[in-house]
Every structure is written in structure tokens, then in C-alpha cells.
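Following: one structure in C-alpha cells, then a few remarks.
As you look at this complex, bear in mind that one protein chain is not there, while each of the others sits in place.
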Amino acid sequence: MTQKYGAGIWHFATYVDRYATDGYGPPRTLVEMIDLAGQVDDLSVVDINYPFPGGGVSADEVEVALKRNGLSVIGITPEIYTREFAKGAFTNPDAGVRRRANELVTEAADVVRRFGADYVKLWPGQDGWDYPFQVDHGVLWKHSIDGVGELAAANPDLKFVIEYKPREPRVHMSYDSVARTLLGIEKIGLPNVGILLDFGHSLYGGESPADAAQLAIDHGRLFGMDVNDNMRGWDDDLMAGSVHPIELFEFFYTLRRNGWEGVWQLDQFPFREDSIATANGAISFLKGIERALDKLDVEAMRAAQARHDAVEALRLAREALFTSF
Amino acid sequence: MTQKYGAGIWHFATYVDRYATDGYGPPRTLVEMIDLAGQVDDLSVVDINYPFPGGGVSADEVEVALKRNGLSVIGITPEIYTREFAKGAFTNPDAGVRRRANELVTEAADVVRRFGADYVKLWPGQDGWDYPFQVDHGVLWKHSIDGVGELAAANPDLKFVIEYKPREPRVHMSYDSVARTLLGIEKIGLPNVGILLDFGHSLYGGESPADAAQLAIDHGRLFGMDVNDNMRGWDDDLMAGSVHPIELFEFFYTLRRNGWEGVWQLDQFPFREDSIATANGAISFLKGIERALDKLDVEAMRAAQARHDAVEALRLAREALFTSF
Amino acid sequence: MTQKYGAGIWHFATYVDRYATDGYGPPRTLVEMIDLAGQVDDLSVVDINYPFPGGGVSADEVEVALKRNGLSVIGITPEIYTREFAKGAFTNPDAGVRRRANELVTEAADVVRRFGADYVKLWPGQDGWDYPFQVDHGVLWKHSIDGVGELAAANPDLKFVIEYKPREPRVHMSYDSVARTLLGIEKIGLPNVGILLDFGHSLYGGESPADAAQLAIDHGRLFGMDVNDNMRGWDDDLMAGSVHPIELFEFFYTLRRNGWEGVWQLDQFPFREDSIATANGAISFLKGIERALDKLDVEAMRAAQARHDAVEALRLAREALFTSF
Partner (left out) sequence: MTQKYGAGIWHFATYVDRYATDGYGPPRTLVEMIDLAGQVDDLSVVDINYPFPGGGVSADEVEVALKRNGLSVIGITPEIYTREFAKGAFTNPDAGVRRRANELVTEAADVVRRFGADYVKLWPGQDGWDYPFQVDHGVLWKHSIDGVGELAAANPDLKFVIEYKPREPRVHMSYDSVARTLLGIEKIGLPNVGILLDFGHSLYGGESPADAAQLAIDHGRLFGMDVNDNMRGWDDDLMAGSVHPIELFEFFYTLRRNGWEGVWQLDQFPFREDSIATANGAISFLKGIERALDKLDVEAMRAAQARHDAVEALRLAREALFTSF
């Protein structure tokens, strides 16, 4: 099997933040982003925001652009984190806004069907709190669960994936960790809700991404994943492998050991870098990881892990990883 | 109802660490610790390590010392984190050590019965990992769950509480957060396993302790709690209220809102401070919190929280807290 | 003396971030921001970005708006962190951009003179790096120092204040801490370069803000300061006093002990809150701190600190702070 690679289409956008309010580059249309994605050496699928970024483009036009670039759609990410949802989508104090979030995701579900994509991706970045005493935590969590549960129940033909994250833009997000998200998913109790595990979110949340992946797999809920890197204190969305190559290798080792065979996606934000070069840089490293996984002495690794022998386990990991480039 | 206060008996010990290997003070016997605890202004219960620290003391002698000081036992903490268990108690790679952990906790269960205490406290500080690739995460988590489950099944007359913690002494502990621990407890599926929520562990794990308490309560698993403070990066076990008084107040507000009526315990490590003064300092602050809870305009708080109005909620909190001393 | 209060004018702006690209509210003109600032109960001075936010407004119009609201200008903050400077202002790899940064700050210096303000504020948020191996650290630091030094030498009639910050938007900023900034200032060797100490930057950089203030004062370089709050992991710019009231009190205690008598400024970002209410909430807390400073038993505090007696020092601090509201 050839490993498939994917990326969030925002990898090829330009960005604003609270300081560079004029953006790190001129705005790009969705079609321009797709044409950039098409120039990456080995990219098969993309995850696309909805409403389509920039606006003024139809699904048919998007499809043409995708075909032209040999890309298909893996997921649709409804933008439930813009101004309207600044105080929350599923957990907004205003029931009207919560309903509007439901409507937007429902529209996104139709786009998933339209493109034959795998899932609706839910990243409820504004659902949470900033201050002590700001919210009733019991109500907030109930809304977090109910919001996703209603959508999953209403769309049993589709998969919904929750991309948890510790924080940003909220000071604390309600779906903040793998365990909390699994706890919520178990409460929802539907088969079509799972996790999209972002390596960087896991890392800066203090998890071992490999452990998080194993836990999600053991609950039958690892529906997707993406990678990047950071300094363990924030969602820097740096190029995958640039800072923590060994834990990245352990993450993919865990996926392979469990026979998990989904797409390897990128979720990087090249604020100041060339987006094609950054994607190629990451994928080139991931291909090295593929080779290292083929080369790794799995039996010896399992034996070392059975003894909790870190020195030997790391020797084996290095022997494979540092000779595959 | 008069609020009851308690403390881990180690609050009155002296300590060693990897640098001050000669200890921050001369060793104390358990009886000496109990006699110090008895001098704190308002302390009713203690949590005692097992085997009894220092050794050479019988349960009867402990009971005499407790009576002399007007103290009773709330919990027993088996020392499943000493040399023998350096590579884990429930998750040790050696099945013989895992069995020995079970035996030690089983002995501790008898001590709980002997003293009519509330629970066996499990703090599996050596269960986890230090390095990438060191363990098979699926196996490790299974052992974490099975170890506790077997004990709870074998002792249905007793409560077992798990005190989760992100790390230390292991670089990563398997019971690392409220959500992960609840996930494990749900898997165990027995009514007599719950959580002891340490305010500081929650805080430095990136949780909101109030949110963690609410979640544990909503799962019917908040069996105990203790407080202290830290700088959000490590388990400093500082005096409660010394750094984060507002989140401490929110934590107790959450308990009261839910009608949770257990003991307010201290888990402080006064390495360089007088242990009695540190306990009195903390309890004196907690009594201020009690008064503030009585004074707080709960209806206005609930209204502010229903709007997610942080500025007003904090104004109400301050109005109560900063006028109760 | 009556304590004067100030704020960065951006406190009254609306914000964008990389997710809510449509902003947390409709854009505001500088004049609208000034009119909001004027509604705060007790605000005397503001720090204004240059070029004036929104554009299309003259210095005379700004002056009219300020007068109308009883405000004067304490500092001017040139925007050396927008798109043009995305790879750095003083440290940009392109000498032409470094020159453009110099020109922009030089223009800002004239605006300082025009308004009779106290200082040019330098916040070089894009000066630093994101990745390992990205820069030659010796060159980068030299550029950081030279860029400020040239401006200070060319404008000896004005003060330049550097607002250091650990990170954001760069993954690592070159002026990242009080000590590093003082080291650079000593190297520059001019009397008109100092520090603007942001309480929150210090806190999330792992400093004690009180210690940072003392160090800057002891070097004769504390030229300004502002306050806010956060969770110690990021520059959340929350309402001052909302999370860390005790360290905030210690910070102001240190200023008073040293006879430092500047303006108490706010640097808050009320993304989702009413900006006037957030400013009033903070200032109301700071006025409580003023009262607490008057009430504090300074002799007893000095005696406790001479013994490093934390329990007693905190008792004294609480006795003053928690009874001043």
C-alpha cells in the first residue's frame, strides 16, 4: 500500500493575527490555495473550510480546481469559530447562536456528501472559557456534548470527527484532551463520532501523542489525524519533524502497530515560509519515517518495551530513524 | 454544619529530595507527626501512609496518639512508590512486583478497616513512563486499570480513591488527569472507585480545578479532595491560597453549588517552613473562603455565568472574597 | 499624590486572530477608540499606535479627540510588527526592511514630540525566530541591539522603552526577558533607553514580576510598566487582578518601596468583553491595591522578608489586600 498524504487547505492560505492585522501576505482565494496544494510533490487529499474561504466560489468550481490538481476532499471543516461564534458555537450562551452553529455544520455535512468526503471536522475553538468564574462548567460541558450529539444523530450516514485542543483562541477549550473528548464521545454514545488527533495539540497539551493515539484506537475512535510540530507550550503549527522527530516516529509506530491505515495529514501554518516548500519539507521527512518503520526491528522493540527498557528502545528507534534519510 | 479540616500526615514530616539528600530536617516518627498535627488550630482528620512512616509503631500506638490529639483517620495511603516500585506498581514490567503492589494495598485496606477510615488512597506515582518508546501504551493503561479494578473487586466494602497527577516522580503518570482517570474508572465499572482531586495537580496539569471537580461530581466519582498551591508548572505543594486564591474560591464554590460536603484537606509540603504555621495559614485562608461562600450573591453569579459575563462574575467573586478577612 | 492610570489605546480596539479572521467585532477608528477610553472612570493617559490605526486621521484630529476626553499621550508605539516586518524589524534579513523600520520609528519619534509624550515604545514582536537552525544567533542579537542603539543615539532628546516579551507572534522573541533586555541596554550604553515592564509578559516568561521590576529599577532602567493577567503560559492579556492578585500586589509593593512613581497602565485585550467594563474592572481592583499599600504594615513585612518568612509575609499581605475592598 502506498501511504496517502493530505493537508488542511489553510496550509496554503495567508494568515492574520492580532498584531499583523494586515496579514502575513496578500489574501488568497480557495482556488489559488488548491492550485498551490497541487504543486506539492505528493499530496492526494485536502480538508476544506466551509463556507469556502474568500467566498464567491461554487462547489462545482472547487471541484474543477481539485480535479485539475489531482486532489480529492477528505473532510470539510465548518467555520464555527468566526465572529458570530466568538463566545462559543455549541456552548454559546445564546441559544440562537447555538442553533446557527448547528445549521452551519448541517450545511457542511451536505458539502461532505457533495464531495464524497470522509467526515465533517468539528474544531470548536471558541467553545470554552477565559476566566475563573466565567461559566457554569456543568452546563458548558453538557452543551459541548449535546451540540455534537444532535448533529451526529441527525446525520447517521456521516462521520463527525472532533479535533480537540487545549486552548487558543479560548484560554481553555472544552474539548481539551484525548481523554476528555473520549469521555464526551462515550456519553454521546453514537458510532459516527470520533477523534481527529492533531499531533501538536497532543504534544503541547502535555500528552504523549503515541499514548493518545493508542487510547483513541482502543476506544475505536481514531477517525483521523494530522501532524506538525511546536515547542510544547503553544500550537505553533511548525513543520512536522522539525523539533520532535522521535516522538513523531513513536506516533507513527503506534499507528502501524495497530494497523491504522488512514491518511497522513499536515496541519501546518507557514506564516513566514513558502507553503509549498514547507509541505514538501514535512512530507519528505514523513517518507523517511515510512522507511524507518519498514526497517525497525519490531520484535526487539516489543521486547525492550516489555521490560520498559528505555535505553534499548531508543537505540532501536534511532538505528531505524537516523539511517533512513 | 461545621466544615471539617484534614491533612495528609506527611504535611508534618520532613523531606528529602535529590539534592538535599540529608533532608530538610531531622527525620520524624509518625507519632511525632501526629503530635504536630494535633497542634494545628482546627484539624479533625488525617491521611496516613502505610507502612507507617519510620516503622516500629503499632496501629494501637497510632490510635493512642490520634486520640490524644483529637484526630481520626480519613484515609490510608499505601506507599506504592518506593524503591521496590520504582518502575511502577500496577504497571511494573515484573508481574511479581505487580502482585506485591496488590498485597501492599490489600494490607492497607485492612488498616482502613482497623481505623474505620473512609478510603484507601491510591497514588500510583511511579506508574507511567519517562522516555518516548519506553512502553507499550496499550499494555501500560490496561495494567493501570486492571490493578485498581482487582483491588476494588476484592474489597467491595471499601472505597478506593485515585489521586491523579500529571507527573513526578515519573516524567508522565498514567493517571494524569481527571478525564483520563474517569475514563479508567468507567472501564473498571465498579461503584467503589472514585477520585481524590488534588487542587494543585489539577492546576499544574492545565485544568481548571473547578471544572475538574464538576466533571468528577457529574460522574458521581468525587470521593475526596485536597488543596495547596503552585506556579502552574510543577507540584510545588505550596500553602493553599498563597498564589491562586480566586481559582481556589471557584473550586470551593463549585463544591458547594453541588452540595458536596466532604472534608477540606491539605496536601502541602512545607520543606523550609514551620509545618504548624503553614497549616494554620492555609486553614485560616480557607475559613475566609467559607465566609465568602456564605456572603456570595449566588443568584447574581448564576445570572452572570448564564451570560458568560466574566467581568461581572469576577466582580461578584471579589466582592465576596476580598471582604471576608 | 493621586495615582494616574493609563491604557494602550488598543484596549479599545476590536481584534482579529488567525481563526476569527472576520474579527471579534466591527473595526473601530482611532477616534472611536479614544471616545471609548474617555468613558472609563479614571483614565488620564493613553499609548497610541503609529501609523494611527485605521488611517485617515491627522494628529490634530487625534488631539481634538483626546482633549474632548481629558486624555493625554504617554507614549507612541510604532507598528514594527505588521506584514512588512513579518521577518523582523531590527533583525530583518533584508537591510532595506531594517532601514524602513528605522524610518518608521523615527517618524514615531516626531509624533512623540508633537504630543509631548514620554517615550517611543519599541515592541519588536517579529524580531526573533521560529525554528532551530533558522538564524545566526550572534548576528540576530547584534541587530537587535544596533537597531535600538541607532535610534536612541539619533534622538537623544527622547526616551525609548523596550517592551520585552518571551514570544508571540514569533516563537521566540530576541528581547525575551528583563535580564536579556538589560544586558542589551547596558551594551547600547545610552541613558535614554529603558524598559517598559509588562506584568503579564514577565509572569508567563517564568519571572517574578516583582523581582523583574526590582532588577530594572536597580539598573536605573524602569521607564514604564503596564499590567494585565494570564495563565502563566501565554500572553492572555486578561483583566488585571483576575487570576494573580497576590503577585500583582507584590509588584506594586516593589514599585512603592523603591519610590517609583510612574503611571499605572493597562495592556488588556478584551476580545469578547466590553472594553469599558474591563478597564473599569481592572482599575477598580488597582485602586484596592492602592489602599492596601497604604494599609500594609511595611516594617513587619521587611522584618519577615529579612527572615525569608513566607508564611508571615503572606499573612501580612493578605491582611492588607483582602480587607481593602
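Here the chain labels run A, B and C in written order, and each chain numbers its own residues starting at 1.
FYI, a residue touches a chain if its C-beta (ideal position, glycine included) is under 8 Å from a C-beta of that chain, and two chains touch if they have at least 3 such contacts.
Source: prediction; values computed, not measured.
Asker: Pick from A:G25, A:P93 or A:G233: which residue touches the chain that isn't shown?
Answerer: Residue touching the chain left out of view: A:G233.
Asker: Please pick, from C:D22, C:D41, C:D136 or C:D294, the residue that touches the omitted chain in the full complex.
Answerer: From the options C:D22, C:D41, C:D136 or C:D294, the contact with the absent chain belongs to C:D136.
Asker: Among C:P78, C:G205 or C:P270, choose the residue that contacts the chain missing from this document, as touch is defined above.
Answerer: C:G205
Asker: Based on the whole complex, identify which of B:V243, B:L266, B:A279 or B:A310 touches the chain you can't see.
Answerer: B:V243
Asker: What residue numbers in chain B mark contact with the hidden partner chain?
Answerer: The list for chain B reads 15-25, 81-83, 86-87, 125-126, 130-132, 167-169, 171, 231, 233-234, 236, 238-239, 242-243, 269, 271-272.
Asker: Could I get the residues of chain A that touch the absent chain, sorted low to high?
Answerer: 206, 231-233, 239, 241-247, 272-274, 277-278, 281, 284-285, 288, 308, 310-312, 314-315, 318-319, 321-325
Asker: In terms of residues, what is the contact footprint of the unshown chain on chain C?
Answerer: Within chain C, the residues touching the omitted chain are 87-88, 93, 129-139, 141, 166, 172, 176-177, 179-180, 182-183, 186, 205-206, 208, 210-211, 214-215, 217-218, 246-247, 249-250, 253-254, 301-302, 304-310, 313-314, 316-317.
Here is the rule we go by: only the chains that are shown with their structure count from here on.
Asker: Does the chain A and chain B pair touch with the same residues on each side or with different residues, judged by whether over half of the numbers are shared?
Answerer: Mostly the same residues.
Asker: Just how much do you need to spin chain A so its Cα atoms sit on those of chain C, in degrees to the nearest 5?
Answerer: 180
Asker: I'd like the Å distance between the centres of chain B and chain C, where a centre is the mean of that chain's Cα atoms.
Answerer: 39
Asker: Rounded to the nearest whole Å, what is the centre-to-centre distance of chain A and chain B, using the mean of the C-alpha atoms as each centre?
Answerer: Roughly 35 Å separates the two chain centres.
Asker: Multi-chain contacts in chain C: which residues touch at least two other chains?
Answerer: Correct list: 231, 233, 239, 242-243, 272.
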